[in-house]
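Removed: one protein chain of the complex. Kept in place: all other protein chains.
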Amino acid sequence: MKPFDIVIVGGGGAGLYAAMEAMKTNPALNIAVLSKVYPNRSHTSAAQGGANAALGNKAKDDTVEMHIFDTIKGSDYLADQDAVDVLCSEAPKIIRELENMGTPWSRLEDNTIAQRPFGGAGRPRCCYCSDKTGHTILQTLYEQCLRKGVIFFNEYFALNLSVSGSCSNGLIAMNMKTGKVEAFPAKTVILATGGYAKMYWNRSSNAAGNTGDGQAIAYRAGIPMKDMEFVQFHPTGLRKSGLLVTEGARGEGGYLLNKDGERFMARYAPEKMELGPRDLVSRSLETEILQGRGFDSPAGKYLHLDLTHLGADLIKSRLPQIREMSMNFEGVDPIEEPIPVRPTAHYSMGGIDTDNQTRTIMDGVYAAGECGCVSVHGANRLGGNSLLDILVFGRIAGRTAAEEAGKFRPGTISEAELNEQLQEVRGGMQASGRYERYGELREELGQTLALNVGIFRESSLLQKGIEDIAELKERFKKVRIFDTSDVFNTNLMQVLELKNMLDLAETVAAGAFAREESRGSHTRIDFPVRDDAKWHKHTLTTLVNGKVTLGEKPVTMGRYELQERTY
Amino acid sequence: MKRYAYYLSCINESMTKEVDRSIELWQKDLGIELVKLHEGTCCGGSNLEYVSPKHFALVNGRNIALAEKMGLDLIVSCNTCLMTIRTAKKKLDESPELKREINELLKKEGLEYRGTSEVRHLLWVLVDDVGLDTIREKVKVPLKNYRIAPFYGCHILRPSTVLGHDNPLDPTSLDQLIEALGGETIPYTHKNRCCGFHTLLVAEQESLNVAAEALQEAIESKADFIVTPCPLCHTSLDGYQAKALKNAGVENSIPVFHISEMIGLALGYSAKQLGIKRHIVC
Partner (left out) sequence: MTLPTDQHTEGKKNVTFRVFRFNPQVDSKPYFDDYTIPVERGITVLRSLNYIKEHIDGSVSFRAFCQAGICGSCSMRVNGLSQLACTTQVWDVLAKSREPGIIKVEPLRNLPLIKDLIVDMDPLVGKMVHYSNWIDSTMPEAQMGKKEFLISEEEFLRYDKATDCILCASCVSECSILRANKEYVSPAVLLKSYRMSVDSRDSMHEQRMAELVKDHGVWDCTHCYRCQESCVKSIPIMDAIHGLREDAIESRGKNDTSGSKHAEAFMTDIEKKGKLIEATLPIRTNGVVWTLQNLLPMAMKMIMKRRTPLPPPLVKSVKGIKIFRTMFREMTEHVKQDQKSHKK
């Protein structure tokens, strides 16, 4: 294959924005987007709530500076302040840019882009399109990429980077339609494969494919991961499936109630109530459940998200997807009954360590969106900042790679290397004797993570988690692939995804074990307070000689001094 | 004797005259009287709606108003006329503004659209008002030994937001009628599919392919005939049958009846009386 200037792995918001921006920056470049699903299927489509930008349409006194402060405070001061500057200053421009390209934003009475309140934000600055914001943004970007003639390799599963020394030669990926392992020699590679929260499996709101493929690829190539222990639990996952009920439901005025009918958030965030930041609200729900104020059901304990007082009209017009999901997956119509909810692993703040231009430590390799960690979310992400992150840093990644592609030579990827990869991935097909089922391993991984590396963490629990993961990795060596065909082998794909999750789970648990403090989404029962003296720093986890190795990186400070975080 | 206003579909006045002729023969036998609405105009046949939505509302608001003036429900024996007039009714009922605008014009003729008359298909009247038990009682020549493929057509089923009588993807009323007449319905996956009529003049090949598929399944299932509640489906499946099947390389044929003819046969009228000889395939 002809070498590419840029290969983008992932067709969600970050990947597509990167592709568009790269083409805009230098139309002469040879750019490809490779995705394991058709780009319009990407998980960006599941982001319902919206994207923050201080447009000042709804609250005239909103400013970029307020957005910056809210984000830094929300991050529990672990975000890099220069990166947050970039995120928030670019926000109004990028939202308008999307609008200019055709994103169907909901509108205010004065015909400007509509904005609504969101958790942890001082002003209503979350721009939305009813409750399908991510979906419409993804559609817009995909449409624009088709318009610009971006080359797509759809349903290709990225396997590994090909690396020579400190340089990447490009990417090795499997064409799902043929089962062939193919080389994508490239000057630059942008990893934009989304998050890794699906490792919590049934206790996760994520798509089945949010298995941290890009992070795992980078990790195996020796690129450090950053802040992996920070996994955000969304307060309101549906009880049975873990699927998400957007914060928009609370933004529109929904109540959280315990079994005594009490709006318990009054205890934890008396001012913001249900619109407190996610980590705090999640912990509040978990505490209510642990202290016996939850409802019981065969599927586990839960609480109520009550929308009934909002009325049928509002629910139908503003929250139609939420209503549909409650009915499809819980059998509950929120117009008539409260929705059964409990916290669900939702977002990974951690990811591939990058600088503000999305560069990793490896020449020619960039990472953006949930896959990367700049970091703008620190220890806890604010609602409405994830769509913004993928847009802003997706665009920066595209521009940076386009500008820097000339600096690198495309390496060659040998047939031997491809063959080696092919043998490796198909190894499970030869398993004989006692074998392991990938479904069971995946289930157990999710369970141990939710239990031991979940919302409330503690030394002995984490130790148990680390041991469990090690044992699962051992058992994975005997995993059996039952489908031996080349064409669209989804069995093989799921096993490869499990491998990625197992590799990354280790870094999450290791980071969580090491960090002896509570900050943002990371709550240690044994170290209940934030310890800035010892832990105001990023965690790095790197694969060295097959072992996860811990490191650290300072947090970039700026205008805002460390403060206690209260709402 | 229950009375209804009866809408005269253009096609039943020209190409499928046997439909109205058959109904006239047996209506009293089943205790119903269909009063012909000679002032009614063409409904626009699922085309007028996008040529001019307002004329569409006027024309069909008027058709319904004529029935309302008589204090009767409006009965239709063509699927597309049914769907079209009901669509207009839904639009008028949902928009007081549109209703006001057309009523302003209808005044000239002393008419007013109020939304009081229902617009219903003949098949629905038979199943719901006359009742299957009555029909069973009145049958003189049961259609036993006949294997019948029920072809509902689209516009008696869909859009379900406008029609709403049968499950749009799994209808039963025609099957029930066939069984009441003593016939045997065959499992027929094309029962709720399209006959191709509406693209006959615009995309002929596609239309013929669509018709051929429906005909082929009925032939392969060894049905004795196809029955449809719609004269347009009838025209496509009967009138264009030879061409459609030739296209598909099938050397065979199958008769197609309108429900009004099938009922006529079961009630003891002759094929000649019912005008069945006028079919292309018979």
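By written order: A and B. Residues from 1 in each chain.
The working rule: a residue touches a chain if its C-beta (ideal position, glycine included) is under 8 Å from a C-beta of that chain, and two chains touch if they have at least 3 such contacts.
Note that the structure is predicted; figures quoted are calculated from it, not measured.
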item: Identified contact with the non-displayed chain, of A:S297, A:Q430, A:Q463 or A:T549; value: A:S297
item: Options A:D61, A:D313 or A:E336, residue touching the unrepresented chain; value: A:E336
item: Option from A:N52, A:Q215, A:Q232 or A:N489 whose C-beta touches the chain left out; value: A:N489
item: Residue touching the undisplayed chain, where the options are B:G131, B:P168, B:G182 or B:G268; value: B:P168
item: Where the missing chain touches subunit A, by residue; value: 24, 37-38, 40-43, 45-46, 55, 93-94, 96-97, 99-102, 104-107, 109-113, 129-130, 132, 135-136, 139-140, 143-144, 146-147, 154, 177, 207-209, 240-241, 243-244, 297-299, 321, 324-325, 327-333, 336-337, 340, 437-440, 480-491
item: Chain not shown, touching residues in subunit B; value: 10-11, 13-16, 38-42, 44-55, 58-59, 62, 101-102, 105-106, 108-109, 154-155, 157-161, 168-170, 187, 189, 193-194, 196-199, 201-207, 209-210, 213, 239-240, 242-243, 277-280
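The rule we apply is simple: only the chains that are shown with their structure count from here on.
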item: Approximate Å spacing (C-alpha centroids) for the pair subunit A, subunit B; value: 55
